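Quick one: the structure is below, questions incoming.
For this depiction, one protein chain was excluded, whereas all remaining protein chains were kept in their positions.
Chain lettering (A and B) follows the sequence in which the chains are written, and residue indices restart at 1 in each chain.
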């Protein structure tokens, strides 16, 4: 096992994901994986400890709750730029080379035979076991505050539906949706999906960017935060601190949460009840 | 796709022009900008230490239409977005003359990695509702940051590799060419170790033209049928796949199901509803390869030399 993290290209990753591997009935060839992966400078051990800790802190029955704990600490431990995070090689390596046990633990389906979806090992950012957590943390954090991330990751419909929608790339939009969730305006998964549908549909006619301007993120502060990692220990029991690259403008979040609440209450009756 | 809007929108074109590009305050030559292809390829990006590219953007809408319409509080938002990095920034442009906006769009290196789409929308208050989108840029721009990118048009990558010496291709080392794909790119790999392949393909002589074209068509048929099957494999439900997969399907499906709408055709191919599908794929690939022209030309050229040989 390498001491540093590797990068495993998609094409190579695909070769290892046989049916036997997905069903966890066939071991992954670790040596072959390490051999074909390109090496990076990132230490492997602190990252592996996170996954062990996550499994220690949650029983298999509460494995979905692990997301809310793991997302902020994973984000604060890896400290990647978005450019780096866009490379699927790192995520493939984490899932296939470093911590397949965690992927099996968290994503094994109840089917017969039980199996893990291929995309949990190697797939789009909203699906891959670790990429989805990192991106949820990156897209829902409010500057250094990971609070909204914990709220978002505690709701599987946010992870499965909202995370994929382009509109949340606008930070005030993401924060306004989380605020409605945190203030209990919406609670259930169905309500989350209804709100997301309403905002996403109305977003075809409305420019949230124009209604709620966002400040540019401070790239230098983000870089500083990345470099500070060397001297820091990421806490497990409290929320870590994220990069101080600026919060979403509060006035903008206010405007949108009022608007979204209105859009939500105007959803015609009957839509929420299952067809 | 016909859309029905619940409020009046602009019918005239909104055009965006990128007038200049600066890399960390250093003016880039205008040749990095292609107005025709709507692309910016800031080539000298082999260096890793740059921070930001600033694009001088100008947007024009038809002034007379704006004057005559029911739109109030007009503003224009230029956006830079890239799905791979989930980056999406919006900046308000300044209105100069009526119907004309200018401003700067920034592309930060840390937030981008490949093809960045630069577009924008015109926003107004309509019938008392603020923030309505009344127009979007007709032809968005692409800023291509991928290293080694030189062409302005989007295309399948082509590489030469000696299959015998490259472990990636040890499984097919005697083949003349193969195709590799990732989510981001599809690559045609040509075997430089295959005797004569490079010589024929890159031959500058007119006499080899027919042979060259026939060979190119053969490569293209293999390439497009492989890509089609790869793309179909990645279709989920009714959604079109993103990136090259979607583009390959959109190009080929109309030739496979000429009397199906694209959506119906996608549905049909996923459900495998029609038999003899591979034969149709071959037909569509031959069309992409312009096979009738290339091969026809080759056969004619054979006939031409025939009598002289006798």
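Simple rule for what comes next: a contact is a pair of C-beta atoms (placed from the backbone, for glycine too) under 8 Å apart; a residue touches a chain by one contact, two chains touch by 3 or more.
Operating definition for what follows: contacts and distances are computed from a predicted model.
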According to UniProt, what is the chain that's been left out of this complex called? Choose from "Iron-regulated ABC transporter ATPase subunit SufC", "Putative repeat protein (TIGR01451 family)", "Helix-turn-helix transcriptional regulator" or "Peptide/nickel transport system ATP-binding protein". "Helix-turn-helix transcriptional regulator"
Identify the residue among A:172, A:203, A:219 or A:242 that touches the chain left out of the display. A:203
Could you tell me which of B:92, B:251 or B:283 touches the chain that is not displayed? B:251
Subunit B, residues in touch with the chain not shown (by the definition above): 1-7, 15, 17-21, 27-36, 43-44, 56, 129, 148, 150-160, 188, 198, 201-202, 212-213, 216-217, 219-220, 223, 238-239, 244, 247-248, 250-251, 254, 258-261, 263-264, 267, 288-290
What subunit A residues would touch the chain not displayed? 164-167, 194, 197-206, 263, 266-271
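Going forward, only the chains that are shown with their structure count from here on.
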Measure off the straight-line distance from the CA centroid of subunit A to the CA centroid of subunit B, and report it in whole Å. 29
Which residues of subunit B touch subunit A in the complex? 5-7, 51-52, 75, 77, 79, 81, 83-90, 92, 106, 108-114, 121, 123, 129-133, 180-183
Over in the complex, which subunit A residues touch subunit B? Could you list them? 9-11, 81-83, 85-88, 124-125, 135, 138-139, 166, 169-170, 204-211, 213-214, 216, 219, 222-223
